[in-house]
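Just below is one structure, and these are the notes that go with it.
The complex appears here minus one protein chain, its other protein chains still in place.
The block that comes next holds chain A.
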Amino acid sequence: MFVAKNIQSDHKDLIHDVAYDFHGRRMATCSSDQTVKIWDLGEDGEWHLTANWKTHSGSVWRVTWAHPEFGQVIATCSFDRTAAVWEEMVGEKQHDGSLRTWLRRSSLVDSRTSVTDVKFAPKHLGLQLATCSQDGIVRIYEAPDVMNLNQWSLQNEISCKLSCSCVSWNTSRIHSPMIAVGSDDTNLSAGGKVQIYEYNDSTRKWNKVETIARIADPVYDLAFAPNLGGRNSHLLAIASKNLKIISIEPLRRDSTLSGQSGLTKFELKEVAEFNEHEQQVWRVSWNVTGTVLASSGDDSCVRLWKANYLGSWKCIAILTGDGSPQETDRPQFGQLQGNQSAGGDRSVGNAGVRNLPSGIMNLRRNTGWPSFNTKKDQSNVML
């Protein structure tokens, strides 16, 4: 594991979100400096700034890409109580390096408080997006004509009763549309902080199907794992006082209880729970196949989690920066390497790795750091 490159974003304030388009060739960053920047991966393998503009009149919390099937479209949400949809103007391609133009296609101004999250629906649901705001309302918008992004209609308003911090769409094609909403309400007695809603086609309404009662602490982020074809249950990662991974498995629809508009019943299982971030976990992100989870939290570390081949989730790597509590371990890490080359004792080493410059490490697998005497064993293994 190593740092492949650094990108100096030149934002004038903290970055709040970095989002990659579906193909990993474009990157959008947003910041408290009220701007969004778009970066494109060039033939040279470097990221080039191709657009930079002021998007809102407040901090921009989140930026997200629509599927490229809908063109080059992003959505942003901000402290200024709005969310916005932006489309890149194409036509004459600029090769001279000048910035491209992004047009505001729509401002979604229904919220009366800060809009904390915005997410596009999975593409099989068409061009839809969900926003959530501090006043506890999740709004679903839709652009009925994908060729005309000026028109977004508010499809549904879901009142969650609690201040909302994050929203996530379930990507399953089989299951009816589903979203999870997290609340950062600090009142522990206000009930579960994660609510799950399901869309009912016949009533055209979103119904609450679950409140995860065991999560009473404020939730700062949550994310459904990409749903792989064969998997019946859905995995939801939750960033709260600790990191939780919950599996949500739909049971048979109970038609006797609730008639035709029968709600799906679910079985919820806690697959993993980790306290390693010490206090708050504030962000979770899944890889493409939904097999590795990245989480970050108050300990200023990014941790990667993966289920080993026996299905138990384990930390496979920690990433940290200058001045974190973990930093004290860093010199020790170097020392171990030093010992190894100096003496013949069996200290921790790795398959032929000597002094690692900072920014490089070997990824821990299911069994962890290899330890054997490199010097002794290797000198005896000759061609």
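Heads up, the rule we're going with is that contacts are C-beta pairs under 8 Å (C-beta built on N, C-alpha and C of every residue); 3 or more make two chains touch, one makes a residue touch a chain; residues count from 1.
Note that in this section contacts and distances are computed from a predicted model.
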{"item": "Protein name as given in UniProt for the chain not displayed, \"Platelet factor 4\", \"Probable electron transfer flavoprotein subunit beta\", \"Nuclear pore complex protein Nup85\" or \"E2 ubiquitin-conjugating enzyme\"", "value": "\"Nuclear pore complex protein Nup85\""}
{"item": "Which of A:Asn150, A:Thr203 or A:Asn287 contacts the chain that the document leaves out", "value": "A:Asn287"}
{"item": "Chain A, residues in touch with the chain not shown (by the definition above)", "value": "1-20, 22-25, 27, 29, 31-32, 59, 61, 67-72, 90-91, 93, 116, 123-124, 147, 165, 173, 184, 220-221, 226, 228-231, 239, 280, 282-283, 285-290, 294, 296, 298, 300-302, 304, 307, 309-312, 316-324, 326-327, 329-330, 332-333, 345-346, 348, 350-354, 358-374, 376-378, 380-383"}
